[in-house]
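Only one protein chain is missing from this complex, and each of the others stays in its spot.
For subunit A:
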Amino acid sequence: MEVGQLQRSFIEYMSSLFNEGFLDAQFSQLQQLQDESNPDFVVEVVSLFFEDSERLLNDLTMALDQPNVDFKQVDAHVHQLKGSSSSVGAQRVKNCCVPFRSVCEEKNTEACLRCLQQIKQEYLLVKNKLQTLFELEQQIVAAGGAIPMMQ
């Protein structure tokens, strides 16, 4: 595919991510922070986010698996997850954390498990989307074009 078309698809894809609420303004901020001194900033941050989130989700699964659930611990994990996702701009993931925290306070294991499920889903979705986005970027760069900036 030629560069122009790639760039157009990139823009379309990006817009859809924003429109569908997968990403929010924070992600654009991240993109703004990318410059010559930091060319792969977004990728690095997002990768770190993936690592962090997966670890947290595993921890959460394990914690909720316990017979005596340590809700404080669960709450701490969710808090971390919320922080990470909001720093990256993964809006839907962040939004799932909010009810998670309230059910944690209620010490409702069932509800917690449901929330965990939802978060996992959202996380996987956004991970997928972001990975697709990065692939598109790489294709554009490989084709010799510049990555278009979103307004």
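Some points to look at:
Here is the rule we use: a residue touches a chain if its C-beta (ideal position, glycine included) is under 8 Å from a C-beta of that chain, and two chains touch if they have at least 3 such contacts; residues count from 1.
The definition used in the following text is that contacts and distances are computed from a predicted model.
From the set "Cytochrome b-245 light chain", "Palmitoyltransferase", "F-box protein GID2" or "Ethylene receptor 1", the protein name that UniProt assigns to the chain left out of the figure is "Ethylene receptor 1". The residue from A:A76, A:A111, A:L125 or A:A143 that touches the chain not shown here is A:A76.
Only one of A:Q5, A:Q29, A:S102 or A:T132 touches the chain withheld from this view, namely A:Q29. Considering A:L23, A:V45 or A:C112, the position touching the chain not shown turns out to be A:V45 (whole complex). In the full complex, subunit A makes contact with the omitted chain through residues 25-26, 29-30, 32-33, 35, 37-38, 41, 44-45, 48-49, 52, 72, 75-76, 79-80, 82-84, 86-89.
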